[in-house]
Structure formats: C-alpha cells, structure tokens
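Notes to accompany the following structure.
Note that one protein chain is taken out, while the other chains of the complex remain in position.
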Amino acid sequence: MEVNILVGGAAGQGMETIMNLLGKSLVREGCGLIYTKDYMSRVRGGHNFSRLRIASGKPWAIVESIDIMVALNEETYYHHRDNLAPSGRVIFDPRSFSLPEDENRGVPVELQKLAEEAGGKVMANTVAVGALLVLMGLQTSTVEDLLHDTFAGKEGVAEKNIVALKAGFDAAAQFCSACFDLPPRNEDGNKLFIDGNQVLGMAALASGCRFLSAYPMTPSTGVMNYLAGKSKDYPLVVEQAEDEIAAINMALGASYTGIRALTCTSGGGFSLMVEGVSLAGMTEIPLVIIVAMRPGPATGLPTRTEQADLEFVIHSGHGEFPRAVLSATSHEDAFYRLNKAFELADRYQTPVFFLSDQNFADTHRSVEPFDFDRLSYNRFIAEENGYEKPYKRYRNTESGISPRALPGQFEGEVVLVDSDEHDENGNIIEDASTRRLMVEKRMRKLASLAEEMDEPDFYGDPHPELLLIGWGSTYGVLREAVDALITLGTKTGMLHFSDLWPLPQKRLKNLLAEVERSYCLENNAGGQLAALIRRETGLSIKGSIIKYDGRPFLAREIVEEVKNDL
Amino acid sequence: MEVNILVGGAAGQGMETIMNLLGKSLVREGCGLIYTKDYMSRVRGGHNFSRLRIASGKPWAIVESIDIMVALNEETYYHHRDNLAPSGRVIFDPRSFSLPEDENRGVPVELQKLAEEAGGKVMANTVAVGALLVLMGLQTSTVEDLLHDTFAGKEGVAEKNIVALKAGFDAAAQFCSACFDLPPRNEDGNKLFIDGNQVLGMAALASGCRFLSAYPMTPSTGVMNYLAGKSKDYPLVVEQAEDEIAAINMALGASYTGIRALTCTSGGGFSLMVEGVSLAGMTEIPLVIIVAMRPGPATGLPTRTEQADLEFVIHSGHGEFPRAVLSATSHEDAFYRLNKAFELADRYQTPVFFLSDQNFADTHRSVEPFDFDRLSYNRFIAEENGYEKPYKRYRNTESGISPRALPGQFEGEVVLVDSDEHDENGNIIEDASTRRLMVEKRMRKLASLAEEMDEPDFYGDPHPELLLIGWGSTYGVLREAVDALITLGTKTGMLHFSDLWPLPQKRLKNLLAEVERSYCLENNAGGQLAALIRRETGLSIKGSIIKYDGRPFLAREIVEEVKNDL
Amino acid sequence: MIYKADDYMLGETAWCPGCGNFAIRGALAAALSALDLKPHQVLICSGIGQAAKIPHYLRVNGFNGLHGRALSPAVGARVANKNLKVIVESGDGDSYGEGGNHFIHNIRRNPDIAHFVHDNQVYGLTKGQASPTSEPGMKTGVQVDGVVLPPLNPLSLALVLGAGFVARCFSGEKEHLQETMEAAIEFPGYALIDILQPCISFNKINTWGWYKKRIYYPEINDPQDWMAAMELSRQWGDKIPLGIFYSSPRPTFESSSRALEGEPLSLKPFDPLQVAEVQDEFL
Partner (left out) sequence: MIYKADDYMLGETAWCPGCGNFAIRGALAAALSALDLKPHQVLICSGIGQAAKIPHYLRVNGFNGLHGRALSPAVGARVANKNLKVIVESGDGDSYGEGGNHFIHNIRRNPDIAHFVHDNQVYGLTKGQASPTSEPGMKTGVQVDGVVLPPLNPLSLALVLGAGFVARCFSGEKEHLQETMEAAIEFPGYALIDILQPCISFNKINTWGWYKKRIYYPEINDPQDWMAAMELSRQWGDKIPLGIFYSSPRPTFESSSRALEGEPLSLKPFDPLQVAEVQDEFL
C-alpha cells in the first residue's frame, strides 16, 4: 500500500516549501517516506518537480506512477499525466489554467486566491499542502504545529498560514476526502526527515569537524549551508574560499595545525583540488573530501546525478600515495561512514574521500534517529611521553604511520611538513635511499588501510542465482529491484559497496563464484566499478546496467533490463 | 668496445657546457652516443653529474662503470670512484684538490689556471674538453669548428676558447694520449645530437603547432625554451601563462579558433589542468598536452624521473570522455609520435596526452636526422561545401565526430562550444534524451580511436620464453637488458608500449599466451601499466620490476632482478 | 545583410523575469548592430554563472567555458585569429573570484578584449552566496552572520594594474551602457566595464532602486588622468559614479608578437617540409 505524490512547477514557485511541510508532517504522523528532487540549473522558470512516496515498511526509492499530482503550472500536468494513475488526482489552480475536457481527475483549488485571502500570495503553497492532506485523509493539526515551530517568533505568520492551510483543506475536501489510503504508520513517528547533505553535514559536526573551507558548487553546497548554519552555535568555522584550490589548501593548513577539517565540492571543483590531494598524500596530513558527483564532463548537468568520478578520485593527484575512498549509500549508513572517514584520515594521516552524488545529496528520507554513541573521536595525536625524542614528523615506523604532533604542542619541538620528498624530519632531500625509504613508509599504510574496508553489504536471497552489484547512492533502488525480482521468482541478491578503495574483495570473490549471472549497475557510461573490480581482481562482471542521462535509476528499469537479458 | 665518461661537480660549474661541446663534436666525429643528466633542484652547489657513453652500434642506455671521470670537485671523485674502471682516468684540477696517494689514475690538468691564461675562468670547461679529447685520441679540429659556430659574431671568443681547448689537450697529453679506443665510427657523422625536450619541441613546430601556452615546470621547461627560441623565426606564439589553469584554457581558446595548440607541464602543474582537460572533452576541442613526469606526490623530486602519472592521466578530469594517451619511448619514435598526437587530436576533436619524463626529456642521443616527409598535417576542418547546413558544431554523426568549423570561417554561421551538456548547436540543455545522445556521440569516437593505436613494439628473440613489458622512456634500457639476457642464454623478448590509451591489446594477448615468464617493468611503485593491463584485459603479468627512487633503470638491475627470480 | 539588434537575439533565456541581465544583453546586441559587427565576426567567451549563459542567448560565436576561466580562452582566440572581435562576458564571481588570477594578469597582458562584468554583487546561479563584490553585512546561506570581507573594487584594481580602459555602467541605464560597450569594443587593448546589475532573486540590498538612487554621471575632463580615475573608482556609497573613468591605450599583447603580424595565424598555411631546416642546428 502506498501513495505517490508529484509536485511540479517552475523554478521559484516554491515546491520545496510544499515538500518540506508535507514531508516533515507525514513523518511526524508516522509515515515512512522518500522525497526526491528533479530541478534545473536555473532560479526561475523551467520545469522542476519533486516526488514523494509513502509506503509501508521503508520506501527505498521513488517510482514513476503518480497518485496525487500538484500541478503548479500547466506544463507539469502535460509532462506527467501519462504517469498519473487511473485513480489519481490532480490538484491545480483553475484560475491559472484548466485541464482538458476529458480529464476527470482534477481537484481544482484556487491556490492563489485562497492564499491572498489568507494574507498573501506566498502562501499558495500552504494552501496546496492543505489540499494534499485532505486527499490522504489526514487532519491539519500536525502541519499546524509545524507551522508554529517554523515561524516561531514571527508574529502572525503561522496563524495566517494556518488559515491558508485550512482553506486548501476545505476546498479540496469538496472533491475528495481521503481518496487515498495511507499505509500503516509506525506508532511513535519519531523519525528524522532529512536529506543526504544534511546527514553529511551533521555527521561532520558530530565527528568533531571544526573547519569547512569550500567554494559553492551544486550538489555539494547543502553541506556548506548546513555547517554554516551550525557555526552560529558550535565551535566551527565555515569559510567560503576564493576558489577550490584555496579551499583544500586552507583545510590542509587547519588539519596540520590540529583540527579536523573538511572540504566539499563537485567534479569541476574537485578537479581544481587534486594538486592539494597530492600534497595531502605527500605531507601525510589527514583530510576528508566530500565529492558530490554530478554529470560531466566540464559543467555538464549541474543539478543532475551521476557516478562517473570514481576512477578519477581513486587516481586523482600526481604521484603515488595511499588514500581511502568511501561512499554514501543510504542515509542510515552515511552518517556513520563519514565519521569513519574522519577516523581513517586521522589514523592513517592521509586523504579520505567520501563520494556522494546529487541523487543522495538532495533526497530526503525518513530515518531512525542516529545513535551518536556509535561515533568515534580519536585524534591519534602524539602525547607528551608517547613519542620518541627528538620529535620527527616522518619517523620511519613499521606501520608506516609516524607519530603526529601539532605545531606548538611541545615546547622545544617543531613540526615540519614538506611537499618535496623529505627525510624523517621533514627536510627536503634528493638522495635515492631516503626517497625509497619514504615511498615505502607511505605505501606501507595501504596494507592496514585495506583491512579497515568494510566488505560490501549483501541483501536478498541467501543463495542467489542472480547478483546485482552496485555502489553509492543506488543502494535504495537496488534493494527495491532485488525485492521485485525475488517476487518475480528469480533468486536475486545484491552486493553493495560503501567502501571502495582499497577495494574489499573477499565477499565479492566468494559470491561471484556461486552465482550464475551478475550485473554491475552504475550511473555512468564507462562501467567504472566493473573496471575497478577487473583491475583489482582480474574478474569480469559479465552484465552491465548503466544509465548516464543524469537521472537516477528506477527499480522498474533494472528489473526490465535483467528480464530482457534472459 | 665503448667509452664511458662521467663529468661531475656542483650546480653552476658548467657541466652542460662540457657535455654539449663534447657530445656534439663526438657525434660529428661519427660516434654513436647517449648522454644523461643527474642534477639537483638547485642553481649552485650540491652534486650534479652527467654520463656520456660512446658505444659501437647504438648505445641505448648508460652504464655505471666509468672510463674517464672529469671531477670538477673533490666530492665527485669520492662519489664515483667505486665505479671507475681499473684502467680508468680522472681528470681533475690539482689546484682545487688532490687525489688520495694510492690513486694512480689521475690526470691532473690545471683547469682554472689554463683557462685564466687563455683569457678567463669561464673557459675552464673548454680546457676540460681538450683533456677529454686527447684521452680518446681525438684531435681538436671538430671542437674548434663547433666553437666557431657557437660564438659566431662574438669577436675573439671562439679564438680564446680554442686556446683553452688546446691548453687542456696538451696538458693531458703528458699523462695519456689515446688511452681509450673509440668504437668504430660511422662514415658521415651526419647525425643529430639532441635531447628529448628538443625532439618534442621540434616535432610540435613541424606539426604546425602555433601556440604554446605553459607555465615553467621541470622537466617540461625545455620544450618551452625550444619553442620560445623558434618563435623568433616561425609563426608561433609562446606565452608564459600566469598559472597552469590559464595555460590550458588559453590553449583551448586558440585551438577552438583554429590553430594547433600545445601545453606542457609536469605532475603538479598537470593537476591544475585537469578541469581544462575535462572541458576539452566536453567541448570537443583538439588539444595536445605533454606531461613530463617526475617523482611525486606533490613537489616530490623536481629534477628526477618517474612514471607514476599514467593512471592519473588516463582518468584525469571529472566525467567521461574519449582521450588518447601516447608516450615518449625513443628519440627516434617520439618525433613522429608527437606528430601523431596532433593528428589524433584534430581528427577526433579530443585531448591527446603525450607522456614524457625527466629521463627522456633530459637525455641527449645521437640519432638519424628526422624525415619530415613522414609528418602529417591534416586539420579536418569543415570546408565551404563540405558540411550540412545550417552548421551545427555538435551535429550527430555515425562516427561521433562532428564537422568542425572555425569561428569566423563561414559568413552567417557561428560556432558555439559549451561546457554544459548541449544540443547539436552547442546550446545548453538539460533533458535526458539529448544528454544520452551527446554522451553516446562523444563516446562513439573511442572505438575508432582505439583502432589508431599502434601495437607495442616487439624486440628480441622471435620465440621468447621470457617477456619484458614496458612503456615510455624505459625503451632503451629494456633493449639493452634484452640483449644482455639473450647473450646470457635466455630467450628474451620485450614488448614496449608507445600508445597506451585506448590500450592496444592484440599483440600483448598473443605473446602472453606463448611465454613462460613475463615482467612488467616500470619506474613507479604501483605497477601502473600492469594494473591497466589487468583493467583492460583481465590478464595478470606475474612479474614486476619497479624502481621509484627517482633514478632511471640500469640494464644491469633488470638482468639481476630477472636472474634472481629464477 | 544588415543585422539589427533583434537579429542577434537567440533562444529563450533561463534568467528570472526582471533580471538585469536582459538589459545588458539588449545593450550588447544594440552595440554590435551599431558597430556593424556580423555574428561570425564576434566571439563571446564566458565562464559559468547566470551572466555567463549569454553566449547561448546571442547569435555570435561562443565559447562557454569553465567557471572563472573566461579570459584565458579569449586570449588564445586572439592569438589564433586577431580578426575576431573578442568579448568576455561573465559574472562578478566568475571574473573577480574564481577567475581573479586571470583578471589581474590579463590586465597586465593587455589583449585586445572587451570585458563586460555583470556585477550583481552575488553568486546568482548557485543561489545567493557572497561574491567578491558583495556588500558587507549581506546575509546569505553561507555568510550566516553577514559578509565580513570588504568588497573588492574591480575598477581601482584594474587601474593599479595598468588597464587602459576602465568604466562603470548600470544595466538600468541602457543607452549609456550601449555607448560605453561600443567604446570598449573599439578600444585597442583590454577594456573593462563593471556593470552594476540587479539580481532580483538573491540580492535584496543592491536593488534597481538602490542603484538608481545613487548613480550619477560625473564630469570627466581628462580620461587620461589616472589619479582622477582612481578617485572616481573609489567612490561608492551614497553616490556611485558611472562613466568611462579612464581611457588611454598602451601597446597590446598582440602588437608585441612577431607572429601576429600580417594575416591571422589561423589563416597562414603550413607544410611540415617547409620547416625541415630546423633540425640542422642539431647536426
């Protein structure tokens, strides 16, 4: 049992207001949901839309079919009517446009007029929310509370919005009240309504990150916005750099000097950072870099999704040095995994990448509150009596990890980091034997780093014949595809990589040996995970399901591709 | 039969003068030779040295053993005396330092004093050349000619140098005259004495390159110097950019507007260019990029050699797009191959990389004059009646290659290139189907590009049991190793890649199936070609011979590693 | 064919209705028409941002490159084909922020390029963060306590770096803008116009009204008086002067290069065999 909602209009018409009000109140009502955004790289006009799916259990991905459409403009209706269920409904403003004669699913609500009557045009979106509520048989009280929360301190605003809300509710009630059954709800409604960027921002804050230097770039900017907001209340500096080169170099300076630092960007900005990545590798300075992927090359499709920077990130920066690459799969996982990224960076004194993408970054889901107890905070900094004297920043050790002291930490000791090849003190050298020593010292870290990698997550039939392999933000849609294929009678499993580099191989090798068919599923044209698996294991994944049009996968597409391939 | 010379001293002592005079005159005398540089990242002081090897046939690599050492300072002697042959000689200035008592190989020549007597201290190097000549049983006349050429127009300078030269000749003659036999020489002496950077600069000029925008960075600066010199006489602009980002973007603007453009750099500078690389991929603008590798990460060892940027270059830039990666193997090959790079860039409208390294860039060899007739110059530009009207920069075609017109070329037509995803006109788009069309159009070029790749060069026993696989500047040393192994009774062959991406696979697969043992030999720590081969073919090369201390391989090391592994 | 301003107009824009960009586009089209520059004779290079979308909306050659990197391809284009009129058009973030290094060094380089900066004092396309010219105190999603950095003054900066043509316009003064654009395009060398442009969506401080109230046309007696230009360029606040503050040509980048004499490089024929003598020096 589920309800699928689409809200569409031009950029600037305020879809987000509707979705946030609706989404959050539904979560408070105990609904499990997911809400995704499809928007253009512009500020006004064009065609944007959002989908919200409420389903029993946990909805992991959206579907195309629409039960309730809110068409803020005519274009929306025509764009999407083919996906409107026969029993679906279209909320629209009859003063703005009319539906074709043969369309009998309309729910005309005078959004603008009712809003104006309530006190202002801007509240048209609140009117629409009222209409949505009544169609699903909900009352307005939860949204009312929310409006009070949101506009706390702004005299009269909440009240006016409540008038608008009720007006929408009443207007739509004339056409259909509770036409849609909501799936069973959980008792407490004590879930978070949160998007991917917020999860990452919060995870950074809760990992003790104290400096974000970044340059705005979609779809990573949400992390910056989140942390900037928090810098009012927490000991945290967020600095907009003059460019991405400054961003990463500032972060490195801060990390060297002793605080956890972060930078975030997307492909083009990341391209500008790779010299800094190489510097982090050479100087052995911990750094976490969130790369929120979007379709490239170059500027590409700034507000769309893709997973095409995996190999670039793994090989980014000139020269050779250890690094780890983790990725954002589900919201549930990402919170703890970004914490892991900070821990790994500090422990191994090396850059750690966290690959997100627009599909993850901009998607809201209802999730269990996070368990802050599960977070770690270990800085792996030398202690007064815990290091060999004299202090040497790059002292040669068995693990390859040298004791890390902070500048100023110990009287009489100095900490020198160097971009050139250097000796144990950090002083520039040119001789072959010190060079060898240092390459080997750095590279030795890779072995233990490899052991920190989590094996990919398995889901599905414990004895699968068919294996779907994925990574990053396709986690949810793959789960839905697995469920669907199992229902259709195919013993299906999925193996989903969160930690990507050094590539964990055990579970993959075991499973590949057992299954009959396997597919690598990726939001890119090159099949990059498949290539990486081949590079690391020599094993070829025969099947490939790829999508590179900037849109996330639908479970239906995956099921079809698999079925067609039989 | 061979003579191996080492000239060593502090930076600034003028080793280069000696080597250039000597090398060029030896070539004019008909000697086959190679001359390499080992120098520090400083301007004065430290320890630098050069090796010159004269051997019958074609010397492909230097060796460690020394027949004649010119020790411009004491350090040089102690650094290298272990490699001095029992019958070897050391030319040194007895007023500057003395050799140990038990050293009886000394040839004391008062370099400074004789120079001063000839007219100035700076000519000490010329004195040394005179001494070298006599030791090898040569006369001074060829060097005299050369001095006249070099100082043409500078009144009296050649003459003074000739006095110095003869003084050195005479002084050394007292100790040994013709102690070393030169190998048989070729009749005409009509060979070029040229280093790798000069080969590349000349190839660019001869390929019709008309714009180099670059930022100085060792070991690529030689290309810039060469072309800057030529900009006096040829229609060629060389511009020192404010940074590498400007360098690549200027080159792209020039290429778009219709001239062949080049940029050159090394690892750190290349890191700054990768966003531009991605732009070249998206806009489909031809561009040749020379990446002269040096040891990284970060600043690393600026004046040393490494082959650690192969995978970085192949995956550089965010997003996916076709590219070609070629490399510098021998001087003989590089000239034509850089020409191929320009042709491929123009034909496929895509970035083409040319991987050089310090070992190639700074090494002089004697080579046959190049055959300019073998160079191609095809611009693949649309002709007035050769394109479908209206002109569309990104017209969809079967090959993926769109007709390329230049801005201003056709009245009434405009040429629009775009960093965003675009339609056939170049106008920004966001819809899924145009995106798919364009990704597929671009990616289609890869298939025919792959067919342009030359199979790796084979050398050695036609039915090898042992196969050495290499790429780039290790060509020469691998040849010498193959010869040595064959002499030692091992049926050895080598497979050497010049064109690396898309990786040509046929010959490799065939050979691997036949041989018993195979080694990938690389100047890096990661075994990047081996990884690439695995990625592309699933095949694992079992043996790995790697060196990452910033120094080029010696044939002896290769032979030993192979032997030890038996 | 004679091109009227409308003939340069192309496609539907993605700008917000009411945005100052429209007037700037209009003024440029009118300027091109007035100068009788045909579409194929003009090249606009831009970076990324709202302003930088302009090559999609005008029928001329276009190079819509990377964020912050509009000037560099423009220089390359001048090397290849000095017959093209090259205009760089981009936002304040693009030109002075990400592109700051190219801004300062290309002023020194002095290529024959007209640089039109749509200065809305904000990052429009990425939804409202501070740009280098944002007013102190402006609150944004990132500058949550308000902008603290003092705004960069592009005109003073250009003057100090030796720019030959330095002007300020306002998108709301279209005629003046058009005239100034014409002068900048005709000027031999690098010519900067910083164009004040209201962003109705994100800049709630520097609105059309805000600008309108402050702008005035000072009398400029000697456009070669550098100190006077410097003083004008530093006026900001209650009164904001418009005009060509400085105009005084100096040798261009193109004129310093032997290779750029005569025909454009892109038209000079080439044959590898003609240059075979270059290898002789290595014999």
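Read from first to last, the chains carry the letters A, B and C; within each, the first residue is number 1.
In the analysis below, a contact is a pair of C-beta atoms (placed from the backbone, for glycine too) under 8 Å apart; a residue touches a chain by one contact, two chains touch by 3 or more.
These figures come from a predicted structure and were not determined experimentally.
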Would you list the chains present here that the left-out chain is in contact with?
A, B, C
One chain is left out of this view; which of C:34, C:152 or C:267 touches it in the full complex?
C:152
Based on the whole complex, identify which of A:34, A:158, A:206 or A:555 touches the chain you can't see.
A:206
Which residue of A:416, A:486, A:511 or A:554 touches the chain not shown here:
A:416
Which one, B:174, B:240 or B:399, makes contact with the chain that was left out?
B:240
Against the hidden chain, chain B presents residues 12, 40-46, 215-218, 221, 224-225, 228-229, 231-232, 238, 240, 242-243, 268, 298-299
Interface with the undisplayed chain - residues on chain A:
28, 190-194, 198, 202, 205-208, 210-211, 213, 230-232, 234-237, 239, 241-243, 245-246, 249-259, 261, 275-276, 279, 283, 339, 369-370, 372-373, 375-377, 406-420, 426-428
Over the whole complex, note the residues of chain C touching the chain we left out.
97-98, 100-101, 104-105, 108-110, 132, 145, 148-150, 152-153, 156-157, 159-162, 230, 250-251, 253, 256, 258
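By definition in this document, only the chains that are shown with their structure count from here on.
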Looking at Cα centroids only, farthest away from chain C lies chain B
Here the gap between chain A and chain B, centre to centre from mean Cα coordinates and rounded to Å, is 44
Chain C residues touching 2+ other chains are 14, 48, 66
Do you know which chain A residues sit against two or more other chains?
40-41, 46, 268, 298-299
